[in-house]
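Please read through the structure below; I'll follow up with questions.
Just one protein chain is left out here, and the rest sit where they should.
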Amino acid sequence: MSNYIPLFLMLVIAFGFGAIMANLSKWIGPKKPTKEKLSTYESGMEPIGTTRDRISIKYYIVAMLFIIFDIEIVFLYPWAVTFDKIGVFALGEMFLFLALLFIGYIYILKKGALQWD
Amino acid sequence: MTSLANYLIISAILFSIGAAGVLFRRNAIIIFMCIELMLNAVNLTLIAFSQFLGEQSGQVLVFFVMTVAAAEAAVGLAIVIAIYRNKETVHIDDLNLLKG
Partner (left out) sequence: MFDLIFYIFAFITVVGAAVTAIHRNIVYAAFALLFTFVGVAGLYVMANADFLAVTQMMVYVGGILILLIFGVMLTNRIQSANIVVNAGPKPVVAILSLGLLAILCAAFFGPSATHSEKSKDGKTASVSSWSNYTQQPWAATQWNKDANERILSEKFGAPSEVKTKEGSSGTSVEIGKLLLSDYLLPFEIVSIVLLVALIGATMIARKEPTLEEEALSESLS
């Protein structure tokens, strides 16, 4: 368990650093708000509409497919560390696993789900 | 030292919170979140017992639970999106077409 002490410290420091840095300018910076300063900075353009817009559904599908392939990658890790002990059998099993998902990938590619338009 | 009892209490609390959320929230996506909470509670129990009994099968089971949870999240949210596209709402009281 003591292996994880550095990891825990890292977690604490990362969270603390992030929280402090995000708020430091708010705490110690001078505040002289004007109307222009408070408006949304949009590279010099006049902002149109609100920031809280709904985003395109197309990207949602990419995120959804990402989860499935994320799981696939997670399954590769324990396979990779035990692969040398089990041998060709494990290789075949993993190829079967990957082949099935590859079929799905080909299918959605042909169906045009990953096309932006 | 941490003991099995601590883990069981935490997962019982987590599961109860998840169940309460499912019962009293009316937004389909929040209900999803609460289902994930309940799945996490069960996973925690499995891992605690796997450590308690000193064998790894429980962890493999958690692995499969996570996989199914991911598939469930993908398909379930796709359904929520499809419902929203048709009915412009994810408020489950408005989705009562199958009610007799």
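Note that the chains are named A and B in the order they appear, and that numbering of residues resets to 1 at the start of each chain.
We adopt the following convention: a residue touches a chain if its C-beta (ideal position, glycine included) is under 8 Å from a C-beta of that chain, and two chains touch if they have at least 3 such contacts.
The structure presented is a predicted model; accordingly, all values stated were derived computationally and were not measured.
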Touching residues (missing chain, whole complex) on subunit B: 1-10, 12-21, 23-30, 32-34, 36-37, 40, 43-44, 47-48, 50-54, 56-57, 59-60, 62-64, 66-75, 77-82, 84-85, 90-91, 93
Touching residues (missing chain, whole complex) on subunit A: 1, 3-4, 7-8, 11, 50, 52, 54-55, 57, 59-61, 63-68, 70-75, 77-83, 85-86, 89-90, 93, 96-98, 100-101, 103-105, 107-108, 111, 113, 117
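Here, only the chains that are shown with their structure count from here on.
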Cα-centroid distance, subunit A relative to subunit B, in whole angstrom: 21
Touch list for subunit B against partner subunit A, complex: 63, 66-67, 70-71, 73-74, 77-78, 81
Touching residues (chain side subunit A, partner subunit B) in the complex: 57, 60, 64-65, 67-68, 70-71, 74-75
